[in-house]
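One structure is given here, and the rest of the page talks about it.
As you look at this complex, bear in mind that one protein chain is not there, while each of the others sits in place.
Labels A and B are assigned to the chains in the order they are written; within every chain, residues are numbered from 1.
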Amino acid sequence: MTEPLLRVIDLKTHFRTKASWMFGEKQLIKAVDGVSFDIAPGEVLSLVGESGCGKSTVGRTLTHLEQATSGRALFEGRDFLVMSPNEFRPLRREIQMIFQDPFASLNPRLKIEQTLGEPLFIHGLCKTWDEARAKIAVMLETVGMDPLVMKRHPHEFSGGQRQRIGIARVMILKPKLVIADEAVSALDVSIQAQVLNLLKKLQQDSGVSMLFISHDLGVVRHISDQVAVMHEGKIVEIGRKRQIFEAPQHEYTRKLLESIPRVKIGKEVA
Amino acid sequence: MNTLIFFQTAFAGRRLATLGFLWLVMITVAALAAPLIAPFDPLEIDPVGRLAEPGWPNLFGTDHFGRDTFSRAVYGARMTVIIGTGSVAVALLAGGLIGMISAYFTRLGHFLMRCVDVLMAFPALLMALALITLLERSVFNTILVIGIVYATTTARILYGMTLKLRGEVFVDAAVCSGAGHFSILFRHILPNLVSPLLVQASFIFAFAQLQAAALDFLGLGLPPEVPSWGNMLSEERIYVTRAPWLLIYPGMLIVLSVFSMNLVGDALRDSIDPRFKDDIAGV
Partner (left out) sequence: MALLEVQDLEIAVRTKGKLLPVVQGVSFDVDDNETLGIVGESGCGKSLTALAIMGLLGGTTVRITGGNIRFDGMDLLTLSDGERRSIMGNRMAMIFQEPMTSLNPVYRIGDQIIENIRQHQKMTNAQARDRAVELLSLVRIPNPSERVDSFPHQMSGGQRQRVMIAMALSCDPKLLIADEPTTALDVTVQKEVLDLMADLQTRMGTAIVLISHDLGVISETCDKVAVMYRGRVVEAAATENLFAELAHPYTRGLLNSIPVVDSDVDWLEAIPGRVPTLEEELTGCAFHPRCALVTKLCATSVPQETEYKPGHSVRCHFSGKVAP
């Protein structure tokens, strides 16, 4: 049994809503309420569920974008939820995040090379801009873009191209764990297929582990090794992909699978 | 490059705003080249030629010391530009920093913004008066006081904008790539605030003129010997019946300049206001 790269134990993230203007009390929202899972090196685990089930909050908590209420998350055996921002900074290189909206996740005022280059300098992966540009060029080619685009601004690119750039920004740091939060949901179907293929190929080639957060069961089936189904802040079912899709145990999983509209191919009435 | 395009779109099809912009360019040129343009020394006293009517060689006439009003007006343009730029710089630096830092470090921010709220509760002129009485009359102090007064509104505006930008995904992305606080505030957030800052600057520039003229008029602004439009109004006001041109020319200059700055500010604001953006995305 190999040591998991990421082990999440009973993770809870609760939010307190603001009290309304005059009446009402503060409410406690249990966005994530006791979630546990392991991700082995080189494995893809998908968190799937409907909006508000807490799947995105799991990802945001694991990248310190939200504060965990309780629970532990061990990365290579070290609990990083209790780390201070400064202690966590070196780990940020190894735990990277791909965001959903390719239009919002790139700073409109920065050139592509600035967006991609900055993390390289922060983490001391290169010393000069020449070095950085060489790395950026290679990375852009890997994600299927012309290296010349590094001189341009985000608004010059389509959604699919921006998401490729977003993936390049993450992969250029050679992380060990990538958290992809609805990474292909905002894309058109034909572009989504391209980006999904790219993600899968990069994952297989680099052996990076991935926490893939999505509401789309088709996409999840395509990319995952393991699947965890979330509902109201809890994981209701977790298992190998084949088991979840072909022999779902939990009622909610079955309901999800039944609800998906399917294309009926071929002539049924001959 | 981007800023140039921004300017082009801002003034496209706005004739009045373009005229205002040209007027401001003229004022700036006059300010820079004042010694070349002004025919006389603005401080030179001529007891014989007091209160001369507009004509040749005194285009705008002379004041009660016999000083050439046109030359004083040209040098006054210089004061206008200095006061405006200085106040804008103080207001944007102080207010901008307070606003951005308050939005970013929320706990400190709550405290700072409450202080700003208290300061904003005073009318601008009253606050300027209160501050100026603590200081000597000098160009620098006038700039400082006006800058501080408008730093409060700037802080409020930048606080809101930074708060909004802080929630943007690209800021989260920068956090995730390990960027520190300084880098996030100044490399990722600040460049997105450039155009709203520009708009804010143009309005402060305009208000600073009025504010400075008011202080001058009350005898609390620039030292009396400095030729500024406000001082000219203030010193010559008792001659309004005998030599009305002494008030008409500087008065008109103030009105025209402030009006122009407001027009320019409006044009810039409209061009960043998303409501006016013609967006055909999502067809």
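What we mean here is this: a contact is a pair of C-beta atoms (placed from the backbone, for glycine too) under 8 Å apart; a residue touches a chain by one contact, two chains touch by 3 or more.
Everything quoted here is computed from the prediction, not taken from an experiment.
Student: Of the residues listed, A:79, A:188 or A:205, which one is in contact with the missing chain?
Tutor: Residue touching the chain left out of view: A:188.
Student: Looking beyond the chains shown, say which of A:72, A:215 or A:234 touches the absent one.
Tutor: A:215
Student: For chain A, which residues reach the chain that was dropped from this view?
Tutor: Residues 50-51, 158, 160-161, 188-194, 196-197, 200, 215-219, 221-222, 245, 255-269 of chain A touch the chain absent from view.
What we mean here is this: only the chains that are shown with their structure count from here on.
Student: Find the geometric centre of each of chain A and chain B from their Cα atoms only, then give the gap between the two centres in Å, rounded to an integer.
Tutor: 47
Student: For a test of understanding, state which residues of chain B touch chain A in their complex under the given definition.
Tutor: 2, 168-170, 172-180, 183, 187-188, 191-192, 194
Student: Once bound in the complex, which stretches of chain A touch chain B?
Tutor: 60, 63-65, 89-90, 92-93, 96-97, 99-101, 104-110, 118-119, 122-123, 166, 169, 173
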